[in-house]
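This is the structure I have questions about; it appears just below.
A single protein chain has been omitted; all remaining protein chains appear in their positions.
Think of it as A, B and C in the order they're written, each chain with its own count starting at 1.
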Amino acid sequence: MLIENSFDVDADPDRVFAFLQDAHNVAACFPGAELTEDLGDDSYRGKVKIKVGPVTAAYTGVAEVVERDAVKRVAVLRAIGKDAKGAGTAKATAMMRVTAIPGGSSVSLSTDLTISGKLAQFGRGIMADVSGRMVGELATKARELIEEGEPGVAAPAAVAVEASPLKATGLLRTVLSGFFKRLIGRLRKTRQAG
Amino acid sequence: MKPGRFTYHAPRELGEALELLQEFGDDAKVLAGGQSLMPMLNFRLARVDHLIDINRLGGHLGEPRFDAGTITIPALVRQRQLERSEEAARVLPVLTEALRQVAHPQIRNRGTICGSLAHADPAAELPSVLSVLDATFTLVSARGTRTVAAADFFLFHLTTVLEPDEILLEVSVRRPPPNQFSAFQEFATRRGDFALAGVAALCEVDGDGVVTECRIAAAGVAPVPQRLHAVEGLVTGSRLGETSASEIADAARAEVEPTTDIHASATYRSRLTGVLVNRALVDIRTKQEAAHA
Amino acid sequence: MTTMIGTSVPRREDERLLTGRGRYLDDLDLPDALAAAFLRSSNAHARILRIDLSAAKELPGVIAVFSGADLAEIQKPLAPKVLHPQLKDFPRLPMPPEELHYVGEPVAVVIAETRYIAEDALELIDVDYEVLPAVASTAAALEPDGPLAHSDAESNVAVLLTQSAGNTAEALRTAPNRLSEEFFVMRGGGHSMEPRAVAARYEPATGQLTIWDTTQSPHYARQQLSVIYEMAEDDIRVIAPPDVGGGFGPKAQFYGEEVVIPWVAKKLRRPVKWVEDRQENFVSAMMERSQTHRIEVGFDDDGMLLAVKDVIEHDQGAYCAGLQVPSITTATVPGPYRIPNIEIELRACYTNMVPTSSVRGAGRPQAVFAMERMMDRVAEHLGLDPAEVRFRNLIQADEFPYKVGITFRDGSPLTYDSGDFPRLLEGTLDRLGYAEARAEQAKLRAEGRYIGIGIAAYVEGCGLGPYEGAKVRLTNTGRVLVTLAAAGQGQGYETVYAQIASDGLGIAMDHIDVLTGDTSRIPFGQGTFASRITATAGPAVLDAAQQMRVRLVDTAANLLGCDPAEVGFTGDRACLNGDLEKSLSLLEIARVANIGKHGITLPVGISAGLETSSYFAPERAAYASGAHAAMVEVDPETGGIEILKYVIGHDCGNVINPKLVDGQVLGGFAHGLGNAMYEEAAYDAEGQPQATSYLDYSLVSAAEVPNVELFHIHSPSPLNPLGVKGAGEGGTIPAPATIANAVEDALRPLGARVNRAPVTPARIVEAIHGDEQALAEVRGS
Partner (left out) sequence: MPDVDTGHRITGTVNGAAYDEVVDDRMTLADFLREKLRLTGTHLGCEHGVCGACTVIVDGAASRSCLMLAVQADGTAIETVEGLAEDGELNRLQAAFKKNHALQCGFCTSGFLMSVTAAMREGAIRDEGHAREVLSGNICRCTGYTGLVKAVLEAGE
């Protein structure tokens, strides 16, 4: 399942890239994600909790930055995890590209997500919507944090952002943001190349 | 397919139920009819440490109230019970029409109206119907009571504004004026299946047959029941049938962006929404004409 | 006595089933039985890197947990049923310790006090997988540099075979008209309402294993287990319980769970029971159907077929459980038509999906879909009536035995034994009111309605060998016991075989009991599959019963002091010339010939031990045939299909119990309708099954199945003394083709094409609008 989206941000491309190529920041922006251990070499142990109504899954695994090109401002993050209750595995490869646009940056995110197990085996396209929304939230949050302009968010010390799973309260806030609505609009145009 | 371990609670008083929810919060789940939750527990897709069964909360939650201005459906009113209620059929015919298409009688015998709403499956019939009825949702917790409009209640697949410690106590609808006509149309592959798309529609018509108010919501084409405001705008202010079907269908198609799944492509679902909107409006017009005949 | 064969005798099974006293496997009392649950692969293709069972083992209530590696002694290949010298086979292990090849493949088994706890323990098993690239369609499998379903394979091809008669290439080249098309038939399952189940108990004192198994083939299971366990067949007793909740093919296969459960019961010295739940059934019971046909037909201007070439891609799934299905497909393509030149190429390949094997219809619906869709296209191309094109090409009633020119699955030359295809099609169209229906169609079409008429005819090889047997015994309680190796799943064996035995014995059914499906009661057998039992076990029962009659009459005549010709039965009494005063009961006969008196010589002329047996081995397959016709209306806006009328013409030779045969045909039709319009076992490109519950996989209910007008003609088979043929699959086989033909006919004014089964509302609307984009979006295509 390929999820593509992009967003513009009022910040210098290099600063945006510096932010996004750091796994800590990505984790901090990703709903329900948390890095739990630094394994060195841009590799981290972490977990992602998904909650959609009564449906929950908690993936633990390893995330690593597998490619980074500061000149082209391209970074590829790969995360592989498995559900704590043996319900399946999840694998995501996210390619981020930051390009300069007048007045700021444009970020394109291309996420190839593969989920196995029970969650992936329900024919009604809920997981596609859920995945799309999670990536959408990541984008929203990243934009927010970058535009807040606190370089500190990129520092490892700030990793301890409490992981909050995708759930009602978090969503309510984002739903109200006009930007988020536009983003969802774009997301829905995403083709499910699964 | 046996549910995982949980602790079962069967409070006898609402206060007790709310205390349990406050205590267990995210680790608890309310069990009403159980016709959506139990399959998920059996599949072990849903996990819960504490199951708060509200079925023993007492009679007053099991009876709909048809008051002068408002119709109220409390938490334990079964779908089948309301489907068979003559009074409900008279005052909220669109709800009765939709209820007949919810799964099968054996499911509706236990399934509750509020349970289906709180479960918030966007492909289900009731969320779209209560959306066009502009229902008010009453949420209660140990912290207090609040009301939420239908437009604000649904957030995403299986996700509503209900906080972990809240119960959907009841849903209420203003008693419809006599000039209100409504329809529910859905298309499912097989009887009782989730619809590929569904449409609930409602119009209020003045003495000249001009639509003064129109609310349309689509099911199964978005992560929430989706109001079709552009179509509503097209319909409002003219007589039914005056706006061309193709114009309405185009507007409806443009307004929804469904997801492709194994059952149907997004393109099909968009087309189908247009078709069903028109069929619902034709149905409404027929009812309106019959009323004035 | 009236003959029982041919009579709609009410079923004996019904009383217990209607009162909740049926005995299905999960109902059996097995004191102290433990519950088993399997951990199954969540990946379509993966390697197990590490498996940690410790947390699961520690859970209170858990007795044992085994991985595949823990049971290395039984990790031996489950052999394919039908082989071919060129088949590239990959070992299907009961619970593979290393590489896994489909979602749902067993990885570990938990044995616990209850199924609830066993499922809790599954969540505690920690497995690290190396996820490997997966193959999730035949197209992907045959892609030159695509991923491999088995990492050690050179390609995904299981076998490439060609069957031909005449010179097809030349005939196609010179044919005045040629049409070609690609058709796809989707995966679907058996979906017996009772899933699979196995229970086992080991008797240390005798060293015997007793296994209860919902199998359609207990003797086959025993033979397989005997090889894997390296135990004598006599030490393994496989019992199909008295009631099995439907089979439809998947239960005729042999699975890893059937190996693991008895072995674990033996290891633990405790009875163990595994009842597959529906979620498991969706990902582990074998499926069928998915095939792509690229078919080309050559024909003259009168619509006479000159040549047919069909290239078939068959999805074998993750392993080859046998080539039975594709080999039946290749032999079913020609159908009831005279085809002078035919070439059928089979490309069977491996994918990372549940293995495939027979499901009711078994390879035939796909062949009929391709052929019958093309017959409609031929008619369309020439502007002829599709019924007329069929009539012109039908094999005539005086052409039997008819040699098609290719071979059937049983290895014999494909030779139709009997039938009357023109009469069958004519009868079907008459009952549809074909001429009126066409007139009605034209009228309604002018009103803007989309009415279509679909026809499909087929020939079904059935009653396959090698043999089936029966034993008949006079029990010491004075009743006749008929024992069959075959196991029933609702076909009414207890009734049908008592009917046949009654005629063979000349004794009323009331005195006859029927026992099935227990390897300890009859030594040899094959099982219930391929609509074969009536045509194989039927003659065996008749023969054994006739032998028994001779034995009983001889014994009675000897005791009554008369000529055997003077003995007849009234009730359970053998009477001299019908005189009850001069008669012996069956019990009295048993006392003399079976029970005897210890140490006392038998009366002169009495031969001891009233038991007979017979094994019937048909010379080759018999061929049932049929024709379906439907009139439908399509709503071009929603894609909804309404079936206005449906007629089935069926010829399975002589019938034993007409009501039960009707039940088989109508039930088969509902299954076929599912394949025609509803059932899709969809997988995504990574091999994740997308329909794993009845919320996503639609089985038809009473609301979807229309009333059917069913009629029979009877062309007895010359290949068995009863003149019978199989009846269990004929209702299924042509239904997808009939519906697709009708739908395309309805949409003819719009030019929409129906090249795929099932034809769903979404696909109809997309075909109308030519939404190629949308078509491509839908996964599982």
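Just so it is clear, a contact is a pair of C-beta atoms (placed from the backbone, for glycine too) under 8 Å apart; a residue touches a chain by one contact, two chains touch by 3 or more.
Just so you know, these numbers come straight off a predicted model, no measurement behind them.
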When the whole complex is taken into account, which chains on show are touched by the absent chain? B, C
Missing-chain contact among C:R11, C:R409 or C:K725 belongs to C:R11
The one residue from B:I107, B:A142 or B:V210 touching the chain left out of view is B:I107
Can you list, in ascending order, the subunit C residues touching the missing chain? 10-11, 13-15, 17-22, 24, 26-27, 60-61, 113-114, 116-117, 191-195, 243-246, 248, 277-279, 489-492, 659-660, 662-663, 666-671, 693-695, 699, 701-703, 705, 707-708, 731
Which parts of subunit B are in contact with the chain that was left out? 1-8, 10, 34-35, 38-39, 42-43, 51, 53, 55, 80, 103-107, 109-110, 191-192
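Keep this in mind: only the chains that are shown with their structure count from here on.
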Inter-chain centre distance, subunit B versus subunit C - centres from mean C-alpha coordinates, in Å: 43
Whole-Å distance, subunit A centre to subunit B centre, using C-alpha means? 32
Which residues of subunit C are in contact with two or more other chains? 123, 682, 690-691, 693, 695-696, 777, 779
Among the residues of subunit B, which are close enough to touch at least two other chains? 43-44, 194, 260-263
Touching residues on subunit A, where the partner in the complex is subunit C: 82, 85-89, 91, 114-118, 120-124, 191-192, 194
Spell out the residues on subunit C that touch subunit A in their complex, using ranges where they run on. 39, 42-44, 103, 122-129, 131, 283, 682, 684-686, 688-693, 695-697, 777, 779
Complex interface listing, subunit B residues touching subunit A: 29, 37, 40-41, 43-48, 119-120, 123, 155-163, 194, 223, 257, 259-263
